[in-house]
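See below for the structure under consideration.
One protein chain is absent from this view; the other protein chains keep their places.
A and B are the chain letters, set down in written order, and residue numbers restart from 1 in every chain.
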Amino acid sequence: MPIRVEGLSYIYNAGQPMEKLALNNVSLAIEDGEFIGLIGHTGSGKSTLVQHFNGLLKPTKGRIYLDGVDIHSKEITLRSVRQQVGMVFQYPEYQLFGETVFEDVAFGPKNMGVPEHQLAERVEWALNLVGLDIGLKDRSPFELSGGQKRKVAIAGVIAMQPRILILDEPTAGLDPKGRDEVLSLVSRLHQEEKTTIILVSHSMEDIARLATRLVVMANGEIVLEGTPEAVFQHADYLERIGLGVPQMKKLLQALQEQGFDVHPDHYTIEAAEGEIVKILETK
Amino acid sequence: MAMMRNITIGQYIPGESVIHRLDPRTKIIATFLYIVLLFLVNTFSGYACSALLILLAVALSRLPIKYILRGIRPLAFIIILTLSLHFFMTEGHVIFQVGFLKVTQEGVVRGLMMVSRLVLLVVGTSILTLTTSPILLTDGIESLLKPLKGLGVPAHELAMMMTIALRFIPTLIEETEKIMKAQMARGADFESGNIFQRAKSLIPILIPLFINAFRRADDLAVAMEARGYRGGEGRTRFRVLRFTYKDAVALIFVAVFVVVVSIYF
Partner (left out) sequence: MAEALIKFTDVSFSYSADSPQEFEALTGINLEIEAGEFVAVLGHNGSGKSTLAKHINALLVPTAGNVVVAGIDTRDFDRVWEIRQNVGMVFQNPDNQLVATTVEEDVAFGPENLGIPTPEIHRRVDEALELVGMNEFRLRSPHQLSGGQKQRVAIAGMIAMRPRCIVLDEPTAMLDPVGRQEVMDTVLKLNRQEGITIVLITHAMEEAILADRIVVMEEGRVVLTGVPRAVFSQVETLTQLRLDVPQVTALANRLRQRGYDQIPNNILTIEEMVNVLCQLE
């Protein structure tokens, strides 16, 4: 089992006036090949949680296990953990520093001990995966457009070839076109490269389509967990804690309330279309 | 890194005391006079009197002693160093000997005097920063420098720079933390290696910080222009500093005190 979290609690500014319990006894297990959608309002603790997976934050209480090994024990180095558990922060383009795109993307693999002669291959592979032209590798990353910069930043993390990839709101600040590109890239990673994905987001619609499992957080705790269908059953509760359900689900539920014979457990346009066609055919 | 958020050395503690309410200019000038006093005085009794003035200010400010003492803690190293240097390095009448290290009477006196001056200096200036908010401090400095505009001192621009710097310090600290974490997630190591290696490892933090800072400055300039900013000419102020009789009393008191003590001691 790749990641297991046991009884994790985390307190910010422990022992000071601004002390805050950010995570309260959280337990979670993540299997290989999953696509986890981690959802919650701002302040629910989702960013704090994922920063424990690669050791950027140390638990106040509880443990994190990677393949059964406590990541803070002597049996494993944090460097090894961070090679296996990659993380893309919000607005990752603000962390670019290389003189060339190549230099920036190579930074991660280099730190992880990839030998010089293999770096070029890695960088090329990563740039390809994010859909950037190889010809850009000698350009300064600061000359690129916002969308391209973000792809360079993501490539920089992917180049380490982590087994598990955490992305914190990777579509933040992007227009619909940019958002689609990033989400399809993440989907590709999941399907083709078999990377386990943990996607942190606010957007129900983004996540619903791609995730195999949803984890919903509120006030530092996991409040709901399961397949998208299972989680969206609790539509009222989700609305109450400030998270919506996908529009299509709301529509189908509303139709069901009006007496129509539809399955309310769908949340994509295609599926909703199917249900409504059924109604129209009976007229 | 989290420690940087909690810088309390000399940081403003809000309050309603007499000292808090004085015009910042009064406090700046008083602090300045006090520093002058410290350098004019050369005897323990002189320092003792200066200390009295400080104690009076501390009492009137109603600040908990622990905040004052916190300001001295970082000086511990310098204090010990100064004392050691003076104790062991001064020629004179030896009163104590450990191995080849000789402690002289003159050394003890000199050392203690230096340290007293240092401590009084730090405590005195921290009363200024503890009781005056950064905004008021910059307002006070701007006001005091304004008469010098004729001599080419850009009072308004300096004050504007200080305000913006103060405004962005917490933001920049947060940003630094974020960048550090992002690079650590890519395997960056800031802790190991010799001093050169560690300096080099800071590049992935410094470059993004700088680039972002320039971008911010650009954005900010455009935003300020959109709000009609075109320099200090013709600007009015939201907050106006007002000199009251309490300020006059305080200033006269401090001035007289400084003169008297410096003459008699």
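The rule we apply is simple: contacts are C-beta pairs under 8 Å (C-beta built on N, C-alpha and C of every residue); 3 or more make two chains touch, one makes a residue touch a chain.
Values in this document were obtained by computation on a predicted structure and should not be read as measured data.
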Worksheet item: From the list A:Thr77, A:Ser184, A:Thr227 or A:Gln247, which touches the chain that is not on show?
Response: A:Gln247
Fill in: Touch with the omitted chain, as defined above, among A:Gly62, A:Gly147 or A:Gly226
A:Gly147
Practice prompt. Would you mind spotting which of B:Ile72, B:Leu85, B:Ile135 or B:Leu158 touches the chain that isn't drawn?
Written response: B:Ile135
Item to complete: For the chain that got dropped from the picture, name the residues of subunit B it touches.
Response: 134-135, 163-164, 166-167, 170-171, 174, 215-216, 219-220, 222-230, 234-240
Item to complete: Touching the hidden chain in the full complex, which residues of subunit A are there? Just list them.
Response: 41-42, 145-147, 172-178, 180, 202, 205, 242, 246-248, 250-251, 254-255, 258, 260, 269, 272-273, 276-277, 279-280, 283
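The criterion applied here is as follows: only the chains that are shown with their structure count from here on.
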Worksheet entry | Geometric centre distance via CA averages, subunit B-subunit A, whole Å | 44
Discussion item. List the residues on subunit A that touch subunit B in their complex, please.
Written reply: 13, 16, 51, 54, 56, 79, 82-83, 86-87, 89, 92, 94-97, 107-108, 111-112, 142, 156-157, 160
Worksheet item: Where on subunit B does subunit A make contact in their complex?
Response: 2, 5-6, 175, 178-179, 181-189, 203-205, 207-208, 211-212
